[in-house]
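Below is one structure, written out as structure tokens; comments come after it.
Missing here is one protein chain; the remaining ones are kept as they sit in the complex.
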Amino acid sequence: MQKYSFKDDYSEGAHPEILNVLSNTNYIQTIGYGEDEFSDKARQLIKNKIQNADVDIHFVSGGTQANLLVISSILKPYQSVIAATTAHIAVHETGAIEATGHKINTVETTNGKLKPSDIQGVLNFHTDEHMVMPKLVFISNSTEIGTVYSKKELSELFTFCKKNNLYLYLDGARIASALTSESNDLNIKEVSEYTDAFYIGGTKNGALLGEAIVIKNDNLKDDFRFQMKQKGALLAKGRLIGIQFLSLFENDLYFDLAKHANQTAEKLAEGIKNKGYEFFTEPVTNQIFPIFPDKLIEKLHKKYDFYVWSHTDKMHSAVRLICSWATKEEFVDKFINDLD
Amino acid sequence: MQKYSFKDDYSEGAHPEILNVLSNTNYIQTIGYGEDEFSDKARQLIKNKIQNADVDIHFVSGGTQANLLVISSILKPYQSVIAATTAHIAVHETGAIEATGHKINTVETTNGKLKPSDIQGVLNFHTDEHMVMPKLVFISNSTEIGTVYSKKELSELFTFCKKNNLYLYLDGARIASALTSESNDLNIKEVSEYTDAFYIGGTKNGALLGEAIVIKNDNLKDDFRFQMKQKGALLAKGRLIGIQFLSLFENDLYFDLAKHANQTAEKLAEGIKNKGYEFFTEPVTNQIFPIFPDKLIEKLHKKYDFYVWSHTDKMHSAVRLICSWATKEEFVDKFINDLD
Amino acid sequence: MQKYSFKDDYSEGAHPEILNVLSNTNYIQTIGYGEDEFSDKARQLIKNKIQNADVDIHFVSGGTQANLLVISSILKPYQSVIAATTAHIAVHETGAIEATGHKINTVETTNGKLKPSDIQGVLNFHTDEHMVMPKLVFISNSTEIGTVYSKKELSELFTFCKKNNLYLYLDGARIASALTSESNDLNIKEVSEYTDAFYIGGTKNGALLGEAIVIKNDNLKDDFRFQMKQKGALLAKGRLIGIQFLSLFENDLYFDLAKHANQTAEKLAEGIKNKGYEFFTEPVTNQIFPIFPDKLIEKLHKKYDFYVWSHTDKMHSAVRLICSWATKEEFVDKFINDLD
Partner (left out) sequence: MQKYSFKDDYSEGAHPEILNVLSNTNYIQTIGYGEDEFSDKARQLIKNKIQNADVDIHFVSGGTQANLLVISSILKPYQSVIAATTAHIAVHETGAIEATGHKINTVETTNGKLKPSDIQGVLNFHTDEHMVMPKLVFISNSTEIGTVYSKKELSELFTFCKKNNLYLYLDGARIASALTSESNDLNIKEVSEYTDAFYIGGTKNGALLGEAIVIKNDNLKDDFRFQMKQKGALLAKGRLIGIQFLSLFENDLYFDLAKHANQTAEKLAEGIKNKGYEFFTEPVTNQIFPIFPDKLIEKLHKKYDFYVWSHTDKMHSAVRLICSWATKEEFVDKFINDLD
């Protein structure tokens, strides 16, 4: 019997509406490399959504690619990026940022979120040309441990960055889940307002692949397509991603899919709480981190796929359970039952 | 009225069989990052085809990505790659290879193909540590100007490389068209035998996106997935490419699509020849390069999209016309008629 | 009045014997790029000293250059280096290692020294291709905070590295001071035995400039001069550094200079201890880190140059005082007197 997977939000293919549109448009000839009409329309829909016609939008195939492109495009050789020690770029991108030549200055956090004081500490430490020059702040929303930024937190961070001549970039691999969280008070327009650039994740929210990089700061716009081509990120059939974002943003499908992910995750979290278990971080998005006895984990692993995140004491561990646009409620129910 | 495009072989979506399989497998949960069962099966089919179970096969999203990954993976920092001046990596990849730190030693050729004597010349010139150390030979088949390597040419090149302690890597963006050309006497098993690594192009032969990198030389196999992840090439939904290669290699669809491309190109070439026009290079694959008067080009451009390749004299230019798996014969006929 | 500097060990020119030999050999014609007879002789003297004729020795102009050359030469693109958070490469080289594409995995230490358990922790955390692959351990002796490795510590570290298929590289900018410390039980032969590569620092021990990179592990020897040339490290007049190391190693001048540095530092430390002050780390080499009241520091700064290292509480700071081959005892005495 195949196990049911709560391992990630990319275990299935794509939302069927996306496959439909790919199929319906299949024989239309278009120009390559993302300059086609579908990509243009998708960009327009996103611009409407963030209420800013002046941003530049580029479609790329994955999150690591988005991050390395944006960061290496912004920074001069001796400049660095500040990130939480839990940041995806600091841990799970195989040194992709360093491979483009840049140091990551990491800061320990309790909840995966950066505060102005964290950044101030890094700035205070870096004083002259014998050290790198911090120039960019990297955050994720939702974070790698499932937490979300409030409007106040993000706006204060942006204000701090501007005051200190830093750029702020937001990794939105799971921005849909963040913005549809019960705990959230931000909208996507504000995300754009309070960052210099960010990306809207498709891969983890129903697309086959694809992320939409949004560049608001004019300083960062020039020649981005050169960067994409050089790093192998300019797809010949760029329409493939354009069409998907067109589907996702035409009728708010993008946010509906995330709501489903959040709601199933919330149901799962409630069920786990009701059984008396605690959480590594407060469950507010589609990634939740309950703490289970290791014996229970062993048992659950026979029926379900999921990651063990970290050992919390000798006999307990936090695990990561992820729900997605495709998660079926029946398996949420089963999982809860299997906790007994 | 929209123009019909002979601009490239990636103007449409994917062969419908591919879309079907994507759709049929859509809700099956799989593990990410190319370790799924579909990708495994696709790898197995390709191994069968090249009759070598020991090669490593990795799926990536595009040709520039494949090239930069393989080349940067093979070379030490001070080593260089030898290529024709017309090579894709030397011209049309925005310095992607140099961006990974490596010089390209270019050689002028008449037909886009490298010979042992070309390489010997580069080796003779590079004698000590004040110059780069050439270590890898890059070729494309079919070449960027539509020509193909014969079995004799490829095997002699490989023998020369081995004798001189060089690696040989073949860019197979259009390998399908090459191997189904009327002029061809190679098969894909021999391509693998006479190279250290090569890639099998999907994007330009009916896939939505995707190339299959085949690594035969054991020295080059280690840790390639680290390289992929670091360069942003490891897709979360790796199955997306695996499934497509599964479709392409299950019933030789891959080669059937290329035959269609070649046959329509041949018909186009014949029609052009019959009208008395000459060619920049002998037309043998799905890329053909007729030489037209500039006035005629201007007229044709009103109905058809295609690239002007180079000016051959004051009043004539070579143009590039490409047929693909999706090219409709009626437009080939129309184009020929429009030559009058 | 000029202040007397305890800021570093490179405030003066070179030991006069070095200037003499430079002068005496000035008009002898030699071949360039470090292949001259003086450099050869210097290499021979060092090989004798470490009792190993099979090492490769290369002279470069500075410590950051040595570090970036060795590390980028050893590592494949996706491999990382493990270092203490206080390591020179992690803090004071402006991201030089990352600029060659490599992540540094840092470990917090209490005394600037790495232990096998520190490294084991990093290895445990890095499990697959989504993370970098740690491959090299970087240590400094003496460390950046003046401590030294014992023979037992270094040999255990090396054994651990070999067992785990890691390389061990030692930054010897201040190896002379380490090996002539009262606390030391290592000799330079053992330093070579218990590392894969290390460098012998000249700049901070009496040379105008220059470090001697010693590569023992055969895997790391190939083509190092290509790396040097490519990174701008191959001096046309390579003899300049060769001659200096010839002077330094001809009659153990190298160690005599370090002894002077250590003895003056020890005298300074004793004086400070006698006045009742404590130290940030135990003073055993030519770098000592006493903790003074901030008011005293302000007063001392009027007569002496030195760095404030870190604030230890609201009213006290650790300062770094360095003695060198050129430090004059009278200023040590004056400094001690000025503590009252």
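Observations on the model:
First chain written, first letter: the chains are A, B and C, and each begins at residue 1.
The rule is simple: a residue touches a chain if its C-beta (ideal position, glycine included) is under 8 Å from a C-beta of that chain, and two chains touch if they have at least 3 such contacts.
As the structure is a computational prediction, the values presented were derived from the model and not from experiment.
In the entire assembly, the chain absent from the figure touches the shown chains A, B, C.
Although one chain is not drawn, its touching partners on chain C can still be listed: residues 2, 4-5, 7-8, 10-14, 16, 19, 22-23, 25-32, 60-69, 93-96, 99, 203-204, 208-209, 226, 229-237, 239-240, 305, 326. For chain A, the residues in touch with the chain missing from this view are 72-73, 76-78, 101, 129-130, 132-133, 223, 225-230, 234.
Looking at chain B, the residues touching the absent chain are 77-78, 80, 91-95, 98-104, 129-132.
The rule is short, and it goes like this: only the chains that are shown with their structure count from here on.
Chain centres here are means of the Cα atoms, and by that rule the chain farthest away from chain C is B. With centres taken as mean C-alpha coordinates, the chain found closest to the middle of all protein C-alpha atoms is A. Computed from the mean C-alpha positions, the centre of chain A lies at a distance of 42 Å from the centre of chain C. Taking each chain's centre as the average of its CA atoms, chain A and chain B sit 33 Å apart. Centres computed as Cα averages put chain B at a distance of 50 Å from chain C.
Residue positions of chain C touching 2 or more other chains, listed in rising order: 77-78, 101, 129-130, 132.
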